[in-house]
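The block underneath contains the structure these notes are about, expressed in structure tokens.
Every protein chain but one is kept in place in this view of the complex.
This part shows chain A:
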Amino acid sequence: MFKQLCNRFGTPISVGIAALLLVWLIALVILPQLLMVDYSFRPNLLPSEIGGPKDSYSLVNYVTLFNNKIHLGIFFKTIWSSVMVTALTLVVSYPLAFYLAKVATPKQAALCLLLLIIPFWINEILRTFSWYIILAYNGPLNAMLQALGLIDRPLRFLSGNGGVMVGMVYAYILFMIFPLYNALESLDANQIRAARNLGASWAKTHLRIIIPHAKPGIATGCIMTFMLAAGSYAVPALLGSPGSRWFTQIIYNWFFEGGNWNQGAAYAFLLLILCIGFIGLVMKVFKVGLGDIAK
């Protein structure tokens, strides 16, 4: 490959590009990560003690999580809530993606996609804040529901998990819709017609023909949404209540409030490892290979 690059752009430019790429990869991606790995296995020490006799590698930082019931609870709650967010996003996105890929005329699809994308030109924090305003106790949603006579007094959407769920579904919906859309679009319309023709109801057609075909897209969308949800900080920080704390907030606290980077790094890696393990498990259960996702 490098040879092709040389033939195309000449050796000096190619070497330059490759060098820049390597610098970026090593200095900005790999080294910081390795540094964090190193941090996570060492105790949090005063600057004078670093390099001294107390400075030795151990698993203490990792074990801390399992001795702290509250942190452990939040840890698993984060995973569970992320699963719920992913499921909810899938439920919301599937009909929309199906409409875009198989029902809408090209014009309708283009308009719909534009409407979906425009909000994403705005910063995630701002978008999340707008949900904060919408869902607030004295906000427009409560006002509207009261005006319609559906509720007597305002509801507290922002205590509990509801606000975080809504905010996350909204924040990550495109990461679900696009893989789904791509997968559904590649389905030959005659497959659907053949299933109908053979007597399948709409539910059966989706279950037996359309969803199996879209499985790689569903897997890709779910993995992205799950990873983003589990690693989200802004949404739970803004829309969450003390009862719906996210594990990322604990990691943040270790770094910036506890000043214990070593402990924070260990927590961050535990979250990463668990997420990867969870995804691996889900892929195994649903028989999706890595190759399917790369499609």
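Assume contacts are C-beta pairs under 8 Å (C-beta built on N, C-alpha and C of every residue); 3 or more make two chains touch, one makes a residue touch a chain; residues count from 1.
In the analysis below, contacts and distances are computed from a predicted model.
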Review point. For the chain that is missing from this picture, which UniProt protein name fits: "Enoyl-CoA hydratase", "ABC transporter ATP-binding protein", "FAD-dependent oxidoreductase" or "Putative tricarboxylic transport membrane protein"?
Key: "ABC transporter ATP-binding protein"
Check your understanding: Looking at A:M36, A:A109 or A:A200, which residue reaches the missing chain?
Key -> A:A200
Study note, to complete from the structure: Given A:Q33, A:S56, A:Q108 or A:Q191, the correct residue touching the omitted chain is A:Q191
Review point. If the hidden chain were put back, which of A:L65, A:L158, A:L174 or A:I209 would touch it?
Key: A:I209
Point to revise | Contact set of chain A toward the excluded chain (per top definition) | key: 188, 190-191, 193-201, 204, 208-209, 212-213
